[in-house]
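Take a look at the structure below.
Removed from the display is one protein chain of the complex; every other protein chain stays in position.
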Amino acid sequence: MSDRVAIIGVGFTSLQPSTPHLSFKELMFEAAQKAYLDAGIQPSEIDSFVTCAEDLNEGLSIFDEYTPDQLGAVQKPMHTLTQDGLHGIADALMQIRSGIAELVVVEAHSKASNIKTPEWLVDYALDPVYNRPLGLNPHALAGLEMNVFLHETGIRAEHCAQVVAKNRSNALRNPVAAYPLALTPMYVESSTYVSYPLREAEIAERVDGCAVVVLADEKKALKAQSKPAWVCGVGFANDSGTLESRDWVRADYARIAVERAYRQASIQNPREEIRLFEVDDTYAYKELQHLIALGLFSDGAELGRSIEAGETKADGKMPVNVSGGALGMGLPLEASGLYRIVELVLQLRGQAGARQLPDVRLGLAQSWRGVPTTSGAVVILGTERPNEPA
Amino acid sequence: MSRRKVAVVGAGMTKFMRRALETPKELAWLAAKSALDSAEMKLDQIDCVVLGSAPDAFDGLHMKGEYLSDGCGGWKKPYLRCYVGGGTGVYAVAQAWFQVASGLFDTALVVCEEKMSSCLPHPQAAFLTIFDHITEQPLKPNLLWIFALEQTRYMQTYGIALEDIARVSVKNKRNALGHPAAQLGADLTIKEVLASEVMAWPVHRLMVSPTSDGAAAVVLAAEETARRICDRPAWIQGVGWCLDTAYWTNRDLAYPEYVEKAAWMAYRTAGIREPRKEINIAEPYDPFAYKELHHLEGLQLAPKGQAPRLLADGVFERNGDLPVTPSGGLLGVGNPIAAAGLMKICELFWQLRGEAGTRQVPGKPERGVAQAWGDLMQVGTVVVMGTKEPA
Amino acid sequence: MKSEPEPNLVRGTPLHEKPLRQGKTFTITYTPKLRYEWDMGQAIGRYLAELKEGRLIARACRKCERVMIPPRMFCERCFRPTDEWVYLKDTGKIFTFSLCYVSWNVKRLKQPEVPAVIEIDGASPGMGILHVVKRIAPKKVRIGMAVQAVWKPKPERIGSVTDIAYWEPIKK
Partner (left out) sequence: MAQLPTKNEQRSWPGKIPLTSLYTVGTGGQIFFHALKTQGKLIGTRCNPCEQVYLPARSFCERCFAELTEQVEVKRTGRLVSYTISYVDHDGARLRRPTALGLVQLEGATTLILHYLLSVDDSTEVKIGCRVETVIKPKAKRIGSILDIEGFRVVS
């Protein structure tokens, strides 16, 4: 039984627009082998496994059937969450703190390239009575949200374009990223509208990949071969599942999730205390909406000034998405959050190569599950064993 | 803070129906509201919400957990949807148990919902897509195949007669006659069960649970809260779950090892050494008649191959030595997949509190076990509940 | 505390087919367009390629000494890569079977299909695949019966499990 929980190993494949040489099982096997090697453990030592997956992203019903073999989880406790990998981290933490497990593995992957009708699939997630009959391309929901977000906060389209330029440029220094590109905001502003005011270049492209994360209780973490990344805070929340009554300006799911995470991590002033932020940027404006929801900026005006001053760039005062984010790395569906965790762990360990930031002691990862959802999670990791358990 | 004791303090469910007027959200709300009412609690006293629901293909919604969130009470709350196929209904309680036991949350609302009637041409058709997409789906299998293949193996290995399996249908459908939510309660004879048409030999129609729409819900609370708000909490004494290989055609199907492992995980926590002596009431998963027997053996409540004999001897009747499926089970009450599993937890709650009305088993049961099963005959999920606080 | 739910407290509105047909109940019918092209990967890619050639192939793990079919690039027991490809015979034994009178979309069949798990000769004991048995009176099918693959003619084979048309009993 342990109150403190740490990440002691990560394994991941590079992110690719397609991975035709590997089945999803083979992709998972690769990431799992790397994670167990990194953690210095055998799968027989693992008490419990969590996969984050959605049936119809896989094209298989009851997908959890196909999860145990390639992770070494046969005849072990294993379950699926139909949520982002960060929800999986929260789940693992709760298992360990309840005393039911000491070593838990969280897996999430994407074979997005195998989905031949991705927009039709998202369409199938819309309310069948009130929304789906309109026959709208689901990106239109992002267009609607972006428009009212810009209108209410005073954030401008140029700021969104700067997010794209920043994140894709950051990805140049991340070897796993699928969409690195040195580009200027001009490039984004000349891209075509998908759903006004949302432009094509502001939408993260789906990619394939798999990430596996090993979490351990305090006793095991202190004996681990790598420097543990302590879980200092977790939070997850939903707003309404109904479009008609959810909040369209504020990302309330992120605000509720982060409040819990900050409380657990005893963080009073996140901007000063947290060194790097890996924030959902499925659409460029989402990064900005999320930064406000995370309490890092009081309003759009302050955020706008900060962007103009370059503060969220890799060499700025508060780097956001040094990994390249979803715009630069690509969007590996449920694995999105775990790739952000991977980035935090590498940065905390000082293993982030060309994009290593100096003096990283605390980092935050945040996820959102895409349209039409209002589901998100937050995880805060640190190098120091927390005084108060998360 | 470390592990805390957790109890079920409220339970509720909808009718189980062939086709419901209500939307999936409304079904979830009806059950959740009923569970909250039974605990005399309001939604704002709930710290987190756990949804259990089986394939999205039934309700006809991609990411159906996200769609269902407001129906489950997840509005601006921590909300998760957990999933282990047919094992989900019982697993969801294990999920909520560790969420509360961890100290992160004081109360949890667990909701399981399924609206299978949304699926055309027939809900069973959705099951084609549970098979391996490349090595099995081209053969156009259906769900009956795997059940029948497993039942054949079970019968052959232990020399079990079909009459002994039909007896499960008779018992459970009769037990369901007293259940206000039941879809298929009936007073039948073994002969009538065997006279129903063969679906997939050795499986006859009356040995198969129906497809259903419905929802069930329970409220969990940490020890201090449970003692404060509830006069007779049903304590969760142990939880267990286990997932076997997906390569089901490589496995011995006669005995569910994954159920045994899940059961021992739960029994260890509950401090149970001799399950047959220490458990008063069982709600094993019975989507098909033979599965109840199979699972009783996996749960260590009958020796391998001996469950049929104990059933014939009357041990598992409502007034028997070990009442099994007094609710009426999936065969009698209905089978809206995840909701059916959670219905078994609801039944234990009512039975342990002496509130099961005409279904009440005699002798004031002190401890019960509920179990569900799923995937490609692969998942065992187990919850042990009792009137005594766990040590 | 309320006691066990009264019948009227267990809510829900069963809907019968008649009001549905009469249009008193509003409904929406929708057919999703959900298409996939699943990557076969190394193990299943080779498996299907060999089926096209009329051969069954398995993977072996040197550590647990199992020969596994369907093949996989990892051993789920040892959690290590499997080591080599092994050709198997196209004969085997019925491990379990059913006589199924219902199609996948729940249409009644006059003649039952005989789905079976077939333990393949040359693979480790208990290693079977799902397939169908034909050319035998359903009542005569037994566990342990020796069967042989009946392949589709070569030009009709596409690299699929259905390149084996069915399995039939081996005549003695």
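Each chain carries a letter (A, B and C) given by its place in the written order, and its residues are counted from 1.
Just so we're on the same page, a contact is a pair of C-beta atoms (placed from the backbone, for glycine too) under 8 Å apart; a residue touches a chain by one contact, two chains touch by 3 or more.
Everything quoted here is computed from the prediction, not taken from an experiment.
With respect to the full assembly, the chain omitted from this view is in touch with A, B, C. Across A:H151, A:K223 or A:R263, the single residue that touches the chain missing here is A:H151. The chain that is not drawn here is touched, among residues B:Q137, B:T157, B:S196 or B:Q306, by B:Q137.
From the options B:A20, B:L348 or B:A370, the residue with contact to the chain not on display is B:A20.
Set against the missing chain, the residues A:G11, A:P43, A:G59 or A:G72 yield one that touches it, A:G59. Contact residues of chain B toward the unshown chain are 19-23, 25-26, 29, 32-33, 36, 42-44, 57, 59-60, 70-71, 73, 75, 117-121, 125-126, 128-129, 133-134, 137. Touching residues on chain A toward the chain that is not drawn are 20-21, 56, 59, 61, 114, 117, 119-120, 123, 128-131, 133-137, 139-140, 143-148, 151, 192-198, 240, 242-245, 248. Residues of chain C in contact with the chain left out of this view: 13, 15, 23, 25-40, 42, 45-46, 48-49, 73, 81, 85, 159.
Heads up, the rule we're going with is that only the chains that are shown with their structure count from here on.
Between A-C and A-B, more C-beta contact pairs join the chains of A-B.
Taking the mean of each chain's C-alpha atoms, the chain whose centre lies closest to the overall C-alpha mean is B. Chain centre most remote from that of chain B: A (centre = mean of CA atoms). One inter-chain figure worth recording: chain B and chain C are separated by 26 Å, centre to centre, where each centre is the mean of the chain's CA atoms. Taking the mean of the C-alpha atoms as each chain's centre, chain A and chain B sit 33 Å apart. Residues of chain B found to touch two or more other chains are 60, 62, 127, 132-133, 245, 247. The residues of chain A that reach two or more other chains are 56, 59, 68-69, 74, 121, 124, 128-129, listed in rising order. Chain A contributes residues 19-26, 29, 36, 42-44, 56, 59, 68-70, 72, 74, 111, 113-117, 120-121, 123-124, 128-129, 132-133 to its touches with chain C in the complex. By the touch rule above, chain B contacts chain C in their complex via residues 12-22, 27, 30, 34, 37-38, 40, 60, 62, 120-122, 124-125, 127-128, 131-136, 138-142, 144-145, 148-150, 152-153, 156, 180-181, 197-203, 213-214, 230-232, 245, 247, 249-253, 350, 355-357. Residues 28, 30, 32-44, 72-74, 76-77, 79 of chain C are the ones that touch chain A when the two sit in their complex.
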